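A single protein chain has been omitted; all remaining protein chains appear in their positions.
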Amino acid sequence: MGVNGKVRVYFKELTLSTKTQYELIDITYEVEKAVRDSGISNGLCIIHAPHATAAIIANENEAGLIQDIIRSIKELYPRNAGWKHDIIDDNAAAHLGSAMIGSTRIFPVKDGRLVRGTWQNIFLVEMDGPRPYRRVVIEVIGE
Amino acid sequence: MGVNGKVRVYFKELTLSTKTQYELIDITYEVEKAVRDSGISNGLCIIHAPHATAAIIANENEAGLIQDIIRSIKELYPRNAGWKHDIIDDNAAAHLGSAMIGSTRIFPVKDGRLVRGTWQNIFLVEMDGPRPYRRVVIEVIGE
Partner (left out) sequence: MGVNGKVRVYFKELTLSTKTQYELIDITYEVEKAVRDSGISNGLCIIHAPHATAAIIANENEAGLIQDIIRSIKELYPRNAGWKHDIIDDNAAAHLGSAMIGSTRIFPVKDGRLVRGTWQNIFLVEMDGPRPYRRVVIEVIGE
């Protein structure tokens, strides 16, 4: 398939407040709404958290798994492990998780819909909450 | 360099069957063929697995290293480690690997070619096989 046309770019910004130190917030509905609202048929959707202590991931929204993801992050990027950044601020572990996991995920958009698996919900991953003001920038680009 | 033109979007979908629980399948040839078939000169290529228990990575296709990658994934995201999701399904480890490693990789396309290093082959990473039907969506966008 090949399509052709003027490029279009659409932005939507979410503001989220988090309640605890580690938390996953499902933003799939908002991402899919942004894709629809963009009117873009074919292109890409980027979901970006402009933060150094949060991340974006895609996976299943199952209550047990969400706890597992948080446990895994805490084990891979442990708090109070003698990190040098903790001398300045006590959140080195959150920085490490954000740097390694990444603060961005990207999906194809085809025929006006986000191309994602049935079990690929999209989450903001808070690793240094609670925070009153976490931003997620959703961008759709295409034709 | 700056170029200018109508945006074009090209999609190609692969269907792969996996033979074992953990497996890397090299899809570099198919990705590069999609870039050529797209006729797009300059833009991006996104390789996306719409699955929550698989991932996409780029690295060297060397038999020993492929075993090392699988070993590393198993050590970072161990099976049977008391994950809560395993009460529902026995594949929490695969979900964790997919969420953290990511199910998407993206490369520049320049002068009609994928911009990748000599040792950057592209792989589907199966972490919950065998599966008869794994999808990879390849999208090329640009001009």
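Which chain is which? They are A and B, in the order written, and residues in each are numbered from 1.
Rule of thumb we're sticking to: a residue touches a chain if its C-beta (ideal position, glycine included) is under 8 Å from a C-beta of that chain, and two chains touch if they have at least 3 such contacts.
As the structure is a prediction and not an experimental result, all values here were calculated from the model.
Among B:L14, B:I57 or B:A81, only B:I57 touches the chain that is left out of the view. Taking the complete complex into account, B:P108 is the one of B:G39, B:G82 or B:P108 that touches the chain left out. Contact between chain A and the absent chain runs through residues 6-11, 38-39, 44, 46, 48-53, 76-77, 83-88, 92, 95-96, 98-100, 102-104, 106, 137, 139, 141. By the touch definition given at the top, chain B reaches the unshown chain through residues 1-7, 42-44, 57-60, 62-65, 67-69, 71-72, 76, 100-102, 105-108, 110, 115-117, 119-120, 141-143.
The rule we apply is simple: only the chains that are shown with their structure count from here on.
Centre-to-centre separation of chain A and chain B, using mean CA positions: 19 Å.
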